[in-house]
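Following: one structure in structure tokens, then a few remarks.
A single protein chain has been removed from this complex, and every other one stays in its place.
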Amino acid sequence: MNKTLKNPIVYILFLLPTILLYCLFMGMPVIQAFYYGFTDWDGLNPPIFNGIENFREAFTDSDFWLSVLNNIYFILFSIVIQLPIIIFLSLLISQVKRFKAFYKTAVFIPSILSTAVIGILWGFIYEPDSGLLNQFLALFGVEKIYWLSDKSTAMISILITNAWQWTGFYVVLILAAILGIPKDLLEQAEIDGATNWNKSTRIIIPLIRPIIIVVMLLSIAGAMKALDIVWVMTEGGPFGTTDVMATYMIKEAFREYQYGYGNAIAILIFIFTLVITGLFQWSTKNNERIEY
Amino acid sequence: MKKILSHIILMLYILIIIIPFIFVLFSSLKENNIEIVTDPWGIPSSLHFDNYVMAWNNAKIGTYFFNSFYISVIASVITLGFGAATSYALTRMKFINLSKFFYTFILFGLVIPTGSLLVPLYKLITDLHLYNTHLALIFPYATFALPVSIYIICAFMRAIPSELEEAAMIDGLGALGLFTRIVLPISIPPLVTVFILNFLGNWNEFVMANFYLSSENLRTLPVGMVGFRDAFNTNYAQLSAGIMFSVVPVLIIYSILQEKIIEGVTAGSVKG
């Protein structure tokens, strides 16, 4: 009987295609990035090995650090501002009886749309002269704001768009967790006379802590990957103030013919992502298990 | 009382989500920029459907739509097929240590930020002579989706009771037969989930499609839309019509399959 499931031919046949694709299209680029990252290469002429020169350059390149900072803004915005809103909305939806399904369906809509199209749509909303937002603010006498072209508002404009796209997605995740809490636990609390607010903070939030951590982790991973939205909305402008690491990498490699440097940045994105997610997981690991 | 307050807050949020679409819908039916600027909230004075005709012709939306559709389907199907087969081998077949190794190896792909591979992958795509072919997207899309798909399918397949297989083996089924006749039919729910998750991811992908394709008639919908914006960015009415073309089909499909789609998209994330 065990023999059937020890058929090596089937095993190989079932694994090989995956492993081949995986090695070719994920493994190779990673290896190549590590190779070219240590060279001076303009993409046209043969690469010349230059040791850690690219990384030295990156660490003194203020534009690169600006792009790192923008990735960090992405993380901070999603955790400090977006997350409380997400939890709040999820709690609200979980507590209403009517329209529950409607709310859930509606908030999710932006998450299924293409980031590129959302970028275009919001570019339209941020348009200083005819855009929706300025027209709306003008009703309250607010003066024209140049959302995407002023360096003081460009980044926050992108962050808001990003939040608009993904808030509903996370709401649905957390909502599922809240609705998954066994009824008797909540009923018990009600008998004990807990108010809605108490019920939320004292009982529900601790119970859904694992999923909140997942949402935070996803936000961090998403923030480190941010690329489409920036490229479509500002291409990193005005003057590079909204560049994230990935857009900076593309510009260095494709526009300035610094392929060696571009690959070095690819490696840095890789390392930073590992370090940040690793640190986060390590710091939340200790008391993760909550039984109910 | 409290319930009403909750509803008000939620309705406000829904409004924030829906208003941009309404704005675009109205703008797409207006005569020109002047009507949009002077009366942004107003219902169009007369319905200018010609914006849709012009957008369709100028933006080649039909071509882009078709490209996006079949690239997304093929890449998702490859991921599904490979992912299911590999998951079966890893969870049901008795090569335990080897499987552990491969499982870890494949899951390592989850931590690779795929955006960072854009530049190195460009070189690979060129070396393989895939540049400016749809395979330049199909292979990376299929590959990048494998780790999470395998994770989801494995989680499901691991939970299948082995009694089912044992009974089938007595009937004389081999490993291949077990897979196609027993395990696959049972695993349809996670497979549908994985398919939807990957399809939407591929459908929406922009950056690779932007850099790995060149010919106009090969472009995907997101790339085509951005190109359309670059060309017609001063004609808001037409641009709005273009946005409607790319948004409405997705909304229609979503309204039919919403439960499955929500399940699919969120499933991809619950892996913490």
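All chains are identified by letter, namely A and B, in their written order; residue positions are counted from 1 within each chain.
Rule of thumb we're sticking to: a residue touches a chain if its C-beta (ideal position, glycine included) is under 8 Å from a C-beta of that chain, and two chains touch if they have at least 3 such contacts.
Simple rule for what comes next: contacts and distances are computed from a predicted model.
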Statement: From "Acetolactate synthase", "Heme/copper-type cytochrome/quinol oxidase subunit 4", "Cation/acetate symporter" or "Extracellular solute-binding protein", the UniProt protein name for the chain not displayed is "Extracellular solute-binding protein"
Task: Taking the full complex into account, find the residue in A:Tyr35, A:Phe55, A:Phe136 or A:Tyr257 that is in contact with the omitted chain.
output: A:Tyr257
Field: Touch with the omitted chain, as defined above, among B:Ile14, B:Ile61 or B:Ile138
entry: B:Ile138
Field: Options A:Arg56, A:Lys144 or A:Arg202, residue touching the unrepresented chain
entry: A:Lys144
Message: If the hidden chain were put back, which residues of subunit B would touch it?
response: 70, 74, 77-78, 80-82, 84-85, 122-123, 126, 131-135, 138, 180, 184-185, 188, 191, 211, 214-217, 227, 230-235
Contact footprint on subunit A, counting only the chain that is left out: 13, 16-17, 20-21, 42-45, 126, 128, 144, 146-151, 234-235, 237-240, 250-251, 253-259
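Methods note: only the chains that are shown with their structure count from here on.
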Query: Where on subunit A is subunit B touching in the complex?
result: 1-2, 4-8, 10-11, 13-15, 17-19, 21-22, 24-26, 28-30, 32-33, 36, 89, 92-93, 95-99, 103-117, 119-125, 129-130, 132, 135, 164, 168-169, 172-173, 176, 196, 210-211, 213-214, 217-218, 221, 224-228, 231-232, 245-246, 249-250, 253-254, 259, 262-263, 265-267, 269-270, 273-274, 277
Message: Show me the residue ranges of subunit B that touch subunit A in the complex, using the header's touch definition.
response: 2-3, 6-7, 9-10, 13-14, 16-20, 23-24, 27, 33, 36-37, 40-41, 78, 82-83, 85-86, 88-90, 92-95, 102, 106, 109, 111-121, 123-124, 139-140, 142-144, 146, 150, 165-166, 169, 173-176, 178-179, 200, 203-204, 206-207, 210-211, 221-223, 225-226, 229, 236, 239-240, 243, 246-247, 250-251, 254, 258, 261-262, 265-266, 269-272
